[in-house]
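Note that one protein chain of the assembly has been removed; the remaining protein chains are unaltered in position.
Every chain is named by a letter (A, B and C) in the order it is written, and numbering of its residues begins at 1.
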Amino acid sequence: MKDTVVVERKKIKLKKAILITGLPGIGLIGRVVGKYLIDELKGVRIANLYSPHFPHQVFMTKKGGMKLIRNKFYLVKTKKYDLVLLIGDVQAITSYGQYEVADVILDYAKKVGIEKVLTIGGYSTGKINENRRIFGVATDKDLLKELKKYGVVFGVARGSIVGAAGLLPALSKLKGIRGACLMGETHGGYVDVTAAKNIVVMLSKLLEFKIDTTKLENKAKEGEKVLKKIEEELQKNAITPYEGATKDVSYIR
Amino acid sequence: MKDTVVVERKKIKLKKAILITGLPGIGLIGRVVGKYLIDELKGVRIANLYSPHFPHQVFMTKKGGMKLIRNKFYLVKTKKYDLVLLIGDVQAITSYGQYEVADVILDYAKKVGIEKVLTIGGYSTGKINENRRIFGVATDKDLLKELKKYGVVFGVARGSIVGAAGLLPALSKLKGIRGACLMGETHGGYVDVTAAKNIVVMLSKLLEFKIDTTKLENKAKEGEKVLKKIEEELQKNAITPYEGATKDVSYIR
Amino acid sequence: MKDTVVVERKKIKLKKAILITGLPGIGLIGRVVGKYLIDELKGVRIANLYSPHFPHQVFMTKKGGMKLIRNKFYLVKTKKYDLVLLIGDVQAITSYGQYEVADVILDYAKKVGIEKVLTIGGYSTGKINENRRIFGVATDKDLLKELKKYGVVFGVARGSIVGAAGLLPALSKLKGIRGACLMGETHGGYVDVTAAKNIVVMLSKLLEFKIDTTKLENKAKEGEKVLKKIEEELQKNAITPYEGATKDVSYIR
Partner (left out) sequence: MKDTVVVERKKIKLKKAILITGLPGIGLIGRVVGKYLIDELKGVRIANLYSPHFPHQVFMTKKGGMKLIRNKFYLVKTKKYDLVLLIGDVQAITSYGQYEVADVILDYAKKVGIEKVLTIGGYSTGKINENRRIFGVATDKDLLKELKKYGVVFGVARGSIVGAAGLLPALSKLKGIRGACLMGETHGGYVDVTAAKNIVVMLSKLLEFKIDTTKLENKAKEGEKVLKKIEEELQKNAITPYEGATKDVSYIR
């Protein structure tokens, strides 16, 4: 294992397949979306990705087991599309590692028949807006137009996307796969379940699958209450949230 | 030598073979256990491991010789098992290097017939407990059950294991070798011979070899006296031990 | 894409071809020169260079598109020479990456028939001189003599050139290509359009192409006014410009 590898648990060959990635990043939006889709749509693990570009750490489990750091691929077969969901606890720790891991992910995606890559991230505004939009960027115009129909806002988010949420669709273009990055509008300093919920709802429309969003909505409501309180406190005391933390989460989308 | 290499001194082929690693880490427990087993059980050096991921330094010896930084493999044939002991002065200095070195160690282990990997480390609690437990994590349930019988405590240590003590058993699973990490409960800021002694005693029961632990017990008693004094001083003066040092030793287990 | 790659958009084979590089560096002089030549001489994009040694970021465009970080090659056919222009937003972020990217650029240059490499950079003096010279270094004497005729000053700039502006011509020598680095004399703390203009004018004489420099001259005049004001303010208040910024821009030429 001198390089990043995908270890397959099941050999699969897909049709009309879409890769959706939910890796940790701003507001943990990608992570929350990915986990929720897998749980609710009963995703089946099809592969693990291991990399020497992940931290040299191993997690201990409640039961006394141990887990290598990895990213995990799940398969969900919906009415219209085969969805491959990628989630994980970390992203590669160096710039070079980010490129290598993205490359290995896309080689695997290509091999199993992925035609489109949608990455889920967050777009940090430093504010808590009631109506949080979904910002998008895409590698081709048709995909952009399609996403626009479902409310994704293009041309507003500016600057750069750091990490896998940007690299995966941008690199996918070089491999003949279409791609887009969907970013939930978010404060940036807090886990944002509402932004995640918005993306889940949008995806269910776009990809025509049914999903029970009750649990996510409940969590989102709780989250909103907490955020409101935080906001009030901040306004009262004119305290800025701990800067280091904010920077950390905004670093990778 | 552009990559990590194992240079064999003896070609060996083993039966019922177990790899036990004692590399530097928290409380230097692994290091003390590894060294003691080799000394008392009269281990024979079978191989050296060199790596460009070790520091670019060379040690000068008392007699005017020089030694490359390396990890060393020793063989001990006990009544029931062939034991391969791995010790060394350092671990790889980058995350990538840690993965590469672990991979090369396991390839060598596989080649010579290792069936099980037991790594020895420390688990830092920040306290000096009289009865120091041995915490464990394992890659498969049978090994976990077997270790439990010998007093190893599972499911209590939580968080992550940094370095070779975690990577080696976790990666060994990918190569079809079973593995566990045994961590001596320890303060974390001091070399802990008592915790090391506990592990030596446990291993001698688990692996059914006889070992004279007198020297280790004597050192442990001396160590305990020193620790008691330190503890008293700390309580008197409410001084925390030098933080940098504590962090350093806890970093790699 | 585990390594740096050049992705060609057009297969070309050139005659009397010269590579001119305008990558970001001191005073942004290279960047300004490269961009201006491409715009005014109507360069056609012939290839993109991608590298895992660039930052792991993706730019979002005004229209909702996304762009991988890359360097871009353009072709301009002038009366006398085929010019290949290399521009980009970044240079590789590690020393190793700088060597790898330079090597891949030169392999491509060699393949398409480049005979000479001219890199454009800045030479930081910490002062704002009215008459900004063009300093040069070259890998062979004939090229040096030729450039001297066009006013390039040799033997005055001393020290070292950091980044692609130095590596490319120096490495090109190992591949049998001649090379020189042309450095606009500049303060170092500000974008210097005047220095860039000087180089554009010199290149047009050296390489015998016609170019409308009106736009560049206008920008340069504006820039000079701003610089004058800055200088006056500095002298009034004896304030040194923000040091970090100065250092950053001087780091790579």
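By our rule, a residue touches a chain if its C-beta (ideal position, glycine included) is under 8 Å from a C-beta of that chain, and two chains touch if they have at least 3 such contacts.
These numbers come from a predicted model, not from an experiment.
Considering the complete complex, the chain that is not shown touches B, C. Although one chain is not drawn, the whole complex shows that of C:41, C:85, C:162 or C:206 it is C:162 that touches it.
In the complete assembly, the contact with the undisplayed chain comes from C:100, out of C:8, C:100 or C:146. Although one chain is not drawn, its touching partners on chain C can still be listed: residues 3, 95-96, 98-100, 103, 136-139, 144, 154-155, 157-163, 166-167, 169-171, 173-174, 181.
For chain B, the list of residues touching the undisplayed chain reads 1-2, 7, 50-68, 93-94, 97.
Note that in this section only the chains that are shown with their structure count from here on.
Remark: rotation between chain A and chain C after Cα superposition is 90° (nearest 5).
Rounded to a whole number, the gap between the C-alpha centres of chain A and chain C is 38 angstrom. Inter-chain spacing, taken between the CA centroids of chain B and chain C, is 54 Å. Within chain C, not a single residue touches two or more of the remaining chains.
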